[in-house]
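All protein chains but one are shown in place.
This part shows subunit A:
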């Protein structure tokens, strides 16, 4: 082979001088393991700036973090519904001040739509429905029976919404969120909507909610 100059003698295939080792000089030891994760450094970092101003700013920062969480701009993630809604949970909610934006400064599409019935979003009903725009009442009632048999107490709320949604659709036809400005609705109404029509203090979520739903539906329509 061309590269094999002296038989069996070690020879480099590149110019060793370019890398910085003189000829015949002792090469550094072969490294047998990866370098340590936290090697010792010769130069330790400079201490943080500390002083009255910095202490005050630190305290401000902690305060700001706490305050922001209590402001109305902090939108809580809606937590998933639990199997059994604890009675005590109602009393542990902390009510925040509401904030209503100045609608004059925002695009019109930002305003929440006013729905004739406070109810579900039409999408939810659409998903469960067959996708037809018009359903007449007979079909709805049939569906109610079916769903009642299938669902249990936990799903009672969702059932309600489905029924309401399909009823709503039968009245209004294909409800698509169009871009025409709807009437202005109080912003807080949407925020405090709790997926049923009933005032908080009126009703307690119980196990018999689902079973009586049929009768209650008539009362609920507006």
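Please note the rule applied: contacts are C-beta pairs under 8 Å (C-beta built on N, C-alpha and C of every residue); 3 or more make two chains touch, one makes a residue touch a chain; residues count from 1.
Please note the rule applied: contacts and distances are computed from a predicted model.
**Q** Given the choices "Gamma-tocopherol methyltransferase", "DNA-directed RNA polymerase III subunit RPC3", "Origin recognition complex subunit 5" or "M-phase phosphoprotein 6", state the protein name listed in UniProt for the chain not shown.
**A** "DNA-directed RNA polymerase III subunit RPC3"
**Q** Decide which residue listed in A:70, A:86 or A:142 touches the omitted chain of the complex.
**A** A:70
**Q** In the complete complex, the non-displayed chain touches which residues of subunit A?
**A** These residues touch the chain not displayed: 20, 42-43, 45-46, 53, 56-58, 60-61, 64-68, 70-71, 73-77, 91-95, 97-98, 101-102, 104-110, 112, 121, 123, 177, 179, 181, 190-192, 201.
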